[in-house]
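Okay, so here's the structure we're looking at.
Omission of a single protein chain aside, the complex is shown with its protein chains in their original locations.
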Amino acid sequence: MHAVDGVSFDLDEGEALGLAGESGCGKTTTALSLMRLLPYNGKIVSGSILFRGRDLVKVSDLRIRKIRWKEISIIFQGAMNSLNPVRNIGQQIAEPIILHEKVDEDEATNRVGELLELVGINRDRRRDFPHEFSGGMRQRVMIAMALACNPKIVIADEPVTALDVMIQAQILELLERLRKELHLSMILISHDLSVMAETCEKVAIMYGGKMMEVGKTVDVFTDPKHPYTQGLVAAFPDIRGQRTMPASIPGDVPSLINPPSGCVFHPRCKFAFDRCTAAEPALAEVTPGRRAACFLYPGVPEVTPRPMTVEAR
Amino acid sequence: MDGVSFDVKRGEVFCLVGESGCGKTTTGKALLRLVDATEGDVFFELPTEEYRRYEELRAGRAPDAAARIDAIRRKYSFSWTEQLAWDTRQILFWLGAVAAAFVLAVGLPALAAAGIPGALVNTGFILGASLLCGLLLGVIGSLPPTRPSARTPTVLALLSILAFNLFPIVAALGWPATLPGAPFDAPGIWATVWGASSFAMLLGVIVAPIAAGAASKIVLARRRETEGLLGVKMRTLRRRLHLIFQDPYESLNPKQSVFEIVSEPLVVNKIAHDPEEIAALVARSLEDAGLRPASEFVFRFPHELSGGQRQRVSIAAALALEPDFIVADEPVSMLDVSIRTEILQLMMDLREKRGLTYLFITHDLGLAWILADRIAVMYLGKIVEQGTAEQVISHPKHPYTQALISVVPSPDPRHLVKRTILKGERPDAVNIPGGCRFHPRCPVAFERCGWSADEVAEELRSLSSGGRLLRIIGIEAQDSRTVTLQMAPGVSAGVAAATLRQIVSENRDSRLALKGVAEIRESGDAIQVTLQSWAEPPLIELGPGNAVACHLVTPPAEAVPAVTA
Amino acid sequence: MGATDAVVRSGVVSPFQASLRVALRRMQEVWARIRHSRTAMVGLAILVFFIGMAVFAPWVAPYGPIDRVADTSNCVPGVTCPLSPPSAQHPLGISEEGADIYSQVIWGSQISLIVGIFSAMVASVLGTAVGLVSGYMGGWVDEVMMRFNDVVLSVPWLVLMIVVAARIGTIDLLGLILVIGLTGWSITARVIRAQVLSVKERLFVERARMIGSSRSHILMRHIFPNAFPLIFANTILTVAVSILSEAVLAFLGLSIYNTVSWGKVINQAIGGGALVIGGNVWWLIVPGLCLVFLVFGFYLFGFALDEILNPRLRRR
Partner (left out) sequence: MARILKVMVRKGVNAAITIFGIICLNYALLRLMPGDPALSLTPRDPKYQGLAEYNRELFGFDKPPWEQFAIYLQRTVTLDWGVSYRLGLPVFDVLMRDLGWTLVLVGTSTVATIIIGMVIGSIAAQKRGKPFDILSTATGIFLYGMPIFWLGFLLLAVFEKGSIVGHYFTWWPALPSQGYYDDMLGPWSWDGAHLTSAAQHLILPALTLTLGTLAGISLVMRSSLIDVMTEDFVTTAKAKGLSDRQVLRRHILPSGLPPMVTLIALDIAFVIGGAYQVEVVFNYYGIGWETIQAIDNLDFPLLQFIIVVGGVAIVLANLVSDFILLLLDPRIKVT
């Protein structure tokens, strides 16, 4: 079973990329494979992840361990489960610092204090355990931890899901501020398109483990090319707009075990035609700076079995 | 949660909006009696004049108000259960009985054994006395003041058993000599008393709650017959009110087929008995919920359905009883965006088709905006603003509503709005701020919002640690309305008070808590800071159905009759 | 995806038919998973072998369980004359009392299985009832039941069983089943209670309450079905434990008069000098191996079933 297939995007320094899609479309799998963290029953079959000219798929285990957190760190969804319940947060934040930078305890403690203050938590709380924090605070702890080694890239996997609207806004604002201040590159993964509209320069839309459309946020949202993106954009109610029921995409998200033939989206696509069931469209440039995988646009080639490539500069 | 009061009119969509933990779901569940409301009423189909009477009775001080309110509640309220009250006199009486029984159980047999020789005092006598006393103790230990279902009586009874039994053990150990003239030796008597009475006590603990429960049931049943709807109420209620849960994955029993899930409400409420009738109703509900053809879905299990289909099953189960009123607790928040609208559309269609009324509970203002006829915004268990969707979303009055609306992200990146991000997190429900409960996070809070001495002292301390109040060494909240500041030695209180006044007036706009300061005056070598008085803002009616609870909003002036000379 | 082709065409089906169909489909699914689990199949094969041995014992065993195949009338006490090593006619030799050990081992499977299965059923029914009620009722009922359960769990039953049996004098099959069953329910009760507590908190139970279901309806239709897989797997594991208990009791001298069980054969083997140099080692080893393999079979099947029916490890 191929959870993710034909995913390809690139990320510039200091840029924020949004990876959007509905449940089960392979967002988290993509994020985990970027750091080679797939669980024991998953593996990267083929493809390349280029990070500063080095292919992360091919480097040794030791090497990738050095890169993890030092260069690329990750904020998981559900901070309660991502923090170890039996160790205090200070220990957990200090852990990567001590590991990667070989500093002593005092120095690490000091750094932990700075990091906690950076995300708006009193530094005296470093001896507290995760269950003593509220959901929003825990997510802040996660962010502090992610920044512990001054990474180049931060992957934020649904960082605000399951948080209240107001806390969501706080966390997103914090991430945005830190990204600007620390000049981070960020991959923001979310099912909520409206979250990306405000934070990301670039978005990639995924569906059924495939990439549907990639482009600048403003372009994608105002002039979506792929029918799926069109449907998705139309499905969000706008509180500042008209009181009309948003549109929906009929049908259900495809199963990954038994995906539809051809284009994964064709069973739900209102423009689908013969070619869509027979062949799978590849991600190709449809207008300058915009790539989409849809046969509606002339010149979109059929897919040849092709690996996942991710490039980060 | 308290002070929530709203009425939902037939055929409308009423939205309850707020952050998690603000009491939305609790409200919804209280409606359906899934949790017990501690106080207050949920009325169903209450005639308007009865409601008016109820309001009057609550406001007024009529001597028989309580009884008359109870009469209304008995008829229309279903959040209210009748309790058999035990008055203080009875409790005192029972407590006295406990003491008497204790003396009887322990003292009498022993005394008898020691003093009276002969045929009267035999094992049977002692055994009987102990059993009786023990039973009494057990019964008493488990009776009200606490209700028979509560846990306390068990603990009480066990404790009394323990206390009661320790004594004979100690006595038997420390006093092994045989009593003179008694037919038994001491350990024998103690053992008899001990064993028999603890057994009886256990029996009492078990018997008493059952008996009390049965008694209250009988009393209730009699009242039900004479006074109205109470008995049949819940059953009709179940038929007419239904809840759709948020999580379509967890709310369906994985071991039940769709048929069982949808037919269950019919079966348990004994609405349909005939298998064919049940099957027809199930098929109809499924088709109404958009699962067509029904025969394809009836034998599937939840795990064979997609999230959207599961939510449809949930809706079908609600429809099977043909309810009038549906409480929908975040029905789409667990669903993917692309299928969300379908479910919403279905719910709206059903409203047309079956004349349903919805109470829609959500944290998503965007959804409330497109669905609701009327919206109520809740904060920490209280409604802060209420009105039509237009009124609340397009012209919010309460600062909390304004902030909430401002942070709803827009799917259009060209619309960039100024967001008001509130500081901090919602306080604990156990620790609700005084005055307006929103004031600690409110960006526009002012003097009368309810600043407490602790908050002001905290703010002064942070000024002091920022080096602004150099000569002050101690800041103490005196009581709820005064803060006392201690001077460093050799500093004149007058000068310090003047500086403080200046600093406070300079920082009022950046540190809102300082707005709570009413007066600063020196008393001896300390400074007393007195605070503004405050009150909790009431829900002020601005227009029909539109109400806000905020001190900044003033009620519309009474139409002043034109005075003609 | 399950087989949706099994769906009926007409719209009207009685609830009884519906639940029957549903139960059948569930069983088919479970059987399919069992067939794909190697552990479960190995366990099942072992079980089938021993159950076959027990059922066909009258035909397979050359002699009866306590038949004397050698003459013991001329034996001098202390000089064990019928004792004989394995031979072609008696593959495992002859015991001190003149019985054919090979036949005894085959007959022994009957007692082990009967005692194991029936006492596990006693323990399971009792444990399930206690676990369900105490988990679902909560409050003081739970408190009292759990304290009692603690007592039962802590008493050294092995000793108590022997003492009780010694006081009664002899023990029959029913007595043995009851003694083992009545002492083995407490762990089951604990396990079921924990499961009930977690099922009770699930949303569908709340939904059922909201619909207006009675407590007994919720217990029987929602909580029991969801706890059943665990109960079933647990029963099978309890069978293994019960078989072991029977063997230990028999070894310590508590066994049913006039029959043989593996534990009893081992007991006789020790008394008959199986461990002495030149003694009949097979007398000790074969019944022991039978025990080990039977219990192994139950454990394998039980653990595999547990993993199939309670997919805790497969959730992610």
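We just call them A, B and C in the order they show up, numbering each chain from 1.
The criterion applied here is as follows: a contact is a pair of C-beta atoms (placed from the backbone, for glycine too) under 8 Å apart; a residue touches a chain by one contact, two chains touch by 3 or more.
What you see is a predicted model, and the numbers here were worked out from it, not measured in a lab.
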Item to check | Of A:Ile44, A:Ile67 or A:Val253, the one touching the omitted chain in the full complex | outcome: A:Ile67
Checklist entry - Among A:Leu11, A:Leu32 or A:Ile171, which residue is in contact with the omitted chain in the full complex? => result A:Leu32
Checklist outcome for this item: Missing-chain contacts on chain A, rising order, are 32, 35, 37, 39-40, 65-70, 73-74, 76, 78, 81-88, 95-96, 99-100, 129, 131, 145
Next on the checklist: On chain C, where is the contact patch with the chain that was removed from view?
Outcome noted: 147-148, 150-156, 158-160, 162-164, 166-168, 240, 244, 247-248, 251-253, 263, 266, 270, 275, 277, 281, 284-285, 288, 291-292, 295-296, 298-300, 303, 312-313, 315-316
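Here, only the chains that are shown with their structure count from here on.
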Checklist entry - With chain centres defined as C-alpha means, what is the inter-centre distance between chain A and chain B in Å? => result 40
Item to check | Inter-chain centre distance, chain B versus chain C - centres from mean C-alpha coordinates, in Å | outcome: 48
Checklist entry - So which bits of chain C are touching at least two other chains? => result 1
Item to check | Sites on chain B at which at least two other chains make contact | outcome: none
Next on the checklist: Give the list of chain B residues in touch with chain A in this complex.
Outcome noted: 19-20, 306-309, 336-342, 344-345, 348, 363-367, 369-370, 389, 393, 403-405, 407-417, 419, 421-422, 425-426
Next on the checklist: Taking the touch rule as given, give the residues of chain A at its contact with chain B in the complex, in rising order.
Outcome noted: 22-23, 134, 136-137, 164-170, 173, 191-195, 197-198, 217-218, 221-222, 231-233, 235-241, 243-253, 268
Checklist entry - Which of the residues in chain B come into contact with chain C in the complex? => result 32, 34, 149, 151, 154, 234-235, 238, 242-243, 245, 247, 250-257, 259-260, 263-265, 267-269, 275-276, 278-280, 283, 293-296, 298-301, 304, 317
